[in-house]
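One protein chain is absent from this view; the other protein chains keep their places.
Residue numbering begins at 1 within each chain, and the chains themselves are lettered A, B and C in the order written.
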Amino acid sequence: MPFTYNRIIHFQDTDAAGVVYFTNILSMCHEAYEASLLAANINLKTFFSNAAVAVPIVHADVDFLRPLYCGDEVQISLQPRLLGDSEFEVEYQVLGERLMAKAVTRHVCIGGDRKRLVLGDELVGWLRLWEGVDNELPSQ
Amino acid sequence: MPFTYNRIIHFQDTDAAGVVYFTNILSMCHEAYEASLLAANINLKTFFSNAAVAVPIVHADVDFLRPLYCGDEVQISLQPRLLGDSEFEVEYQVLGERLMAKAVTRHVCIGGDRKRLVLGDELVGWLRLWEGVDNELPSQ
Amino acid sequence: MPFTYNRIIHFQDTDAAGVVYFTNILSMCHEAYEASLLAANINLKTFFSNAAVAVPIVHADVDFLRPLYCGDEVQISLQPRLLGDSEFEVEYQVLGERLMAKAVTRHVCIGGDRKRLVLGDELVGWLRLWEGVDNELPSQ
Partner (left out) sequence: MPFTYNRIIHFQDTDAAGVVYFTNILSMCHEAYEASLLAANINLKTFFSNAAVAVPIVHADVDFLRPLYCGDEVQISLQPRLLGDSEFEVEYQVLGERLMAKAVTRHVCIGGDRKRLVLGDELVGWLRLWEGVDNELPSQ
């Protein structure tokens, strides 16, 4: 089941070309990611400023299909996917009238020494909550 | 009757000191202003990119009373006040556990030649909707 | 010959994890792109707000190799590459002590109706200025 996040395009999101500045699409996707963590009862303040364990983004890509304007309503749908013991990616679809943009972020769990760590229970719980059915084991 | 806008502090709002970067308080106040325009049925896309009539901010000030962290919930309460035919200001209170910040923006209505214009009916309607009782004429 | 752009990491670029917020790496790459246009005598105001011809970004991707901190000095090296009559991409390397990040943006030239247009002389001139030698036809 994907998580969904609703957002109105702010004036600050736009640039002098009259549409959303490209990197702000990724920032909105990150807002959706934060909302999905919050919905899994994860404390954002602790999660994002923990010096001992962090899951920084190591890769992001984004396709811009249609322009977005100030006041536009979008729904961002998000689905995480486990890639390994210490790594996951999140797929985002930004929906307006139609599909406006899609993006992926890849995250790696590291310790204070920046070496890989196995993902903790909290994040695994979050993954289980919002990941797609294709990740689930077939029921016998 | 003031307008109120609810907002969760995003990771992007913060800086390496661990709290909200100072100018982002003003950006959140502007989000509240946009939401109040939308609630008065004003089309944001047209309103903010109209080359013939604009109401740019000519002055802003802000007091930072307490720090805000990622994940904090705030309620921004906003109240506009007419200052003249072509000018108004908006007062904002950013409430968390207590009053976290307060701000003012002053706006002047101008035409494409950047000369002052009298505020249009749409904005006067918005002002009447959210302005304080102290602006109302006493009933006889 | 790649174009290079020097930049110091600002406090605003950082987030509560103490390092540069991920989308700001792409924004810095865009700054480098703007500087390379300016260095080819392209008027940025006209270029970015032209309603008749625009070259919006249709795709971006970025790899984050090492964290960047407030005050860090980076050199962004940039190289455009023609992909077709109406399309080009730009590769960026963000260098600090070592390679900190790399990114790509893909741009398509469109008209006011959002249909593809052939790239104008101005942009072709910019491409010729900064593109790699591998793009040049072999001399006979």
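Quick note on the criterion: a residue touches a chain if its C-beta (ideal position, glycine included) is under 8 Å from a C-beta of that chain, and two chains touch if they have at least 3 such contacts.
This is a predicted model, so every value here is computed, not measured.
Among B:Ile8, B:Ala40, B:Ala54 or B:Leu95, only B:Ala54 touches the chain that is left out of the view. Note that of A:Ala16, A:Leu83 or A:Leu99, the residue touching the chain absent from this view is A:Ala16. Remark: the omitted chain is touched by one listed residue; of B:Leu26, B:Ile76 or B:Leu119 this is B:Leu26. Listed by residue number, the positions of chain B touching the unshown chain are 15-19, 22-24, 26-27, 30, 45, 48-49, 54, 56-65, 67, 105, 114. Counting the whole complex, the residues of chain A in touch with the unshown chain are 11-12, 14-19, 21, 23, 69-70. Counting the whole complex, the residues of chain C in touch with the unshown chain are 8, 10-12, 14, 18, 27, 30-31, 34-35, 38, 43-45, 48-49, 69-72.
Simple rule for what comes next: only the chains that are shown with their structure count from here on.
Distance from per-chain Cα centroids to the pooled protein Cα centroid is smallest for A.
Because chain B and chain C carry the same sequence, their contact can be compared by residue number, and over half of the numbers here are used by both. In this assembly, the C-alpha centroid of chain A lies 29 Å from the C-alpha centroid of chain B. The geometric centre of chain B is 34 Å away from that of chain C, both derived from CA atoms. Among the residues of chain C, those touching two or more other chains are numbered 15-19, 23.
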